[in-house]
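Here the complex is missing one protein chain, while the rest keep their positions.
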Amino acid sequence: MINVEDYVERQMHRRDIKIAYARMLPVVVRRITDNTGKVLNNAIEFDAYNQYWFLVNAYELPVGTRITSDTNVLLLEAHTNDTMEEFWGKIKIQLPDSFTGSLCQALFYQVIPT
Amino acid sequence: MTKTRIIYHPVPFIVRQPLTPVTINTVLPGHIRKVTGIKVVHSVGVQFMTTAAYLPVIGYLSLEFNNKCYHFGHVDVPFDNRAEASDAYQDAAIDILPGSLLTGNYENKVFTGTEYQKADGTLTDKWSNYIVTIYLKALSDD
Partner (left out) sequence: MILGYRFQKVSLRISRSGQRVYFNGESHKDFSLLKGIALSVGYDSALFGSTFGFRVDEKKVLDESHEAHLLVFGSDVAPNDRMLFFETPIPIQSSKLEGIYTDSALQSLLGNISYSPGGGVIASTDVNVKKTYVSGKDIVSYSNAVVDNVPAYNAPTSISLGNGSMAIPGTAASPTAPAPVYYPYDVKITLLLSQK
């Protein structure tokens, strides 16, 4: 398992970016259905402009989850390994249709550069 | 004495599945000093899936230069099999660190229905792999 803080620290150092602030940040995606079971919403979209978000728990998200952002697109598949994916800008987490639970938590390491 | 001169550097990548994003991770040749123009074109493959000669967007490409330090942004990738397809390059002025990474990702946006990839993930015979090429107009000093 990769140590998140070390990994991010090194990444940012290599790119000559100074970290002003960093923290773990969970994002909960809810799957909302109406009485008939029709899915009203199973995605969340939020702004992460001028920040780096590293996905920490890819292995906990359902297969088929799609996370898009300005700099990265990730489709979780059965063979996806747990490399840390990086996002920047408008982030959207879309749960797959096959997901039938009510909520799902994506854990990010948020980095705000100086 | 080395002289700076123009060079056109293609970076081709293949798209093999409609839904899976393609990750681009490649090192630019060390002699490239500056990128002055970018053009992204469909090369071959899509013509096996459509009878149209022109589709404005078949996918989106996000590109980063200089070891992920510079996000160029997003480029629409058109399918244009007409002879009069535009040859113009998108302007850019990116100083390139020698031997740095060109990274990015590509998302296919058309041909995503179940007639191309069934729910169990297998591809149908309507799908055809296709190749997209990123052309970098660059100044080189080799």
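Think of it as A and B in the order they're written, each chain with its own count starting at 1.
The rule is short, and it goes like this: contacts are C-beta pairs under 8 Å (C-beta built on N, C-alpha and C of every residue); 3 or more make two chains touch, one makes a residue touch a chain.
This is a predicted model, so every value here is computed, not measured.
Note on the undisplayed chain: of the listed residues B:44, B:69, B:94 or B:110, the one touching it is B:44.
Summarising the interface, chain B meets the missing chain with residues 3-17, 20-26, 36, 39, 41, 43-45, 47-48, 81-85, 87, 128-131, 133, 135, 137, 139, 142.
Criterion: only the chains that are shown with their structure count from here on.
For chain A in complex with chain B, the touching residues are 14-17, 68, 70-75, 77, 86, 88.
Interface residues of chain B, counted against chain A in their complex, comprise 19-21, 62, 64, 67-69, 71, 73-74, 105, 107.
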